[in-house]
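The complex appears here without one of its protein chains, the remainder shown in place.
On to chain A.
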Amino acid sequence: MNPRLPLPRHGLPRREAFRLAGLSAAGLALAACGVQGQKAAPPKADEVQDFWSKQTKNGKVVFANWPEYMPEDKGPLEKFAKDTGISYEYKEVIQENADFFGKVDPVLRAGQPLGYDIVVMTNGIQLQHMIELGYCVALDHSKLPNFAANAGQKYKERAYDPGNKYTVPYTSGVTGIAYNTKYVKDDITSIQALFDPKYKGRIGMMADAQEIGNFGMFALGIDPEKSTEADWKKAGDKLKEQRDNGLVRKYYDQSYIDAVAKGDIWLSMAWSGDVFQRQLAGEPVKFVVPEEGGTIWTDNMLIPKGAANPLDALMLMDYLYQPAVAAELDEFIQFVTPVPAVQDLLREKAKTAKGEDKKALEQMVDSPLMFPTEADYARLRGYTPLDNQQQQVFNPIFQSVTQA
């Protein structure tokens, strides 16, 4: 068409008509695409049974886990493959709960499989979301005999997942204080050290809202498990004061442990196993659970919705609950095992071991960080239980501290 032709005078000019059509299409598109909620009712018992009765062993399992959570020779998994004939793929793809959830949420929301049969997540907000959104396959406990026989009582009573309906613990750990003994000459026992002007600019805190929130509350003598909104605000103010006075160097993710070991910071909130591994490597770091309290958390195994090999996954979960397998695993990862019998097994092993190995094993067996006593447990608290509405209050309070 010759562009110089005059536009028709009656009705809408052609271009105008196109533009209007385009705009209304855009408007429709805008209104149409929303993000649907998927809040799922828990499946009924017969649905669960029905699901599991249809599953068969496929001879393959894909395990998604955190870094440094499996011996380098993959011993436990190799044994599993040998005993059951199920081959495994092991992937260290989880660095942080929030990131991981952010990545898998759209996939699971769209009803597509993740490609993993087991994933490991901490008992925080994201795991709660996984359960609420129906992203986890309900477990068939008749196929978990080792779990029933060998898991410690504490690890069967989980407030975040009553009756272990969707998850079984992989390992637990303690959040406390780590310090570099080259720079800090005092014996740190109190959480107030993190608020001591003496260490101005040399203190590391964690960026995670739940972790830092707990420590703010411990410092004020508040029990996080029973805390209220007013408590969170008080803790937030305490932490802001700590920041504004220049005490905090940085709010860290897992990189805090390097910073402590290098001496960029002298003391920091820390996870027990990380510090323990560094100690065995000969670095001058020490870990304490402050007298005011510390946090205990659990990393849990679950089967995501749409997993290709749920039965094989369930078999592997149960396999890891054999004391001998759990002991081999814990000897490497050095966090708190959910299988109490491991302590005796490692003690036995220490008797026959020699030299460095013997020393390391003895250290492990006696460590309250790997085998907390009842008195230790009494000082440890879980994450603040939060419902969806509460999260929208809790998170901003502590994020306004860490992301100023």
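Methods note: a contact is a pair of C-beta atoms (placed from the backbone, for glycine too) under 8 Å apart; a residue touches a chain by one contact, two chains touch by 3 or more; residues count from 1.
Note that in this section contacts and distances are computed from a predicted model.
According to its UniProt record, the chain left out of view corresponds to "Spermidine/putrescine transport system permease protein PotB" among "Spermidine/putrescine transport system permease protein PotB", "Threonine dehydrogenase-like Zn-dependent dehydrogenase", "NADH-quinone oxidoreductase subunit D" or "Cobalt transporter". The hidden chain makes contact, of the residues A:113, A:163 or A:263, with A:263. Taking the complete complex into account, A:209 is the one of A:209, A:267 or A:327 that touches the chain left out.
Contact with the chain not shown here comes from a single listed residue; of A:68, A:132 or A:237, that residue is A:132. Here the missing chain is touched by one residue of A:248, A:302 or A:365, and it is A:248. Between the chain not shown and the residues A:192, A:228 or A:388, the one that touches is A:388.
One chain is missing from the display, and on chain A it is touched by residues 26, 29-39, 98-99, 101-103, 105, 129, 132-133, 201, 209, 243, 248-251, 255, 258, 262-264, 388, 391-392, 395-396, 399, 402-404.
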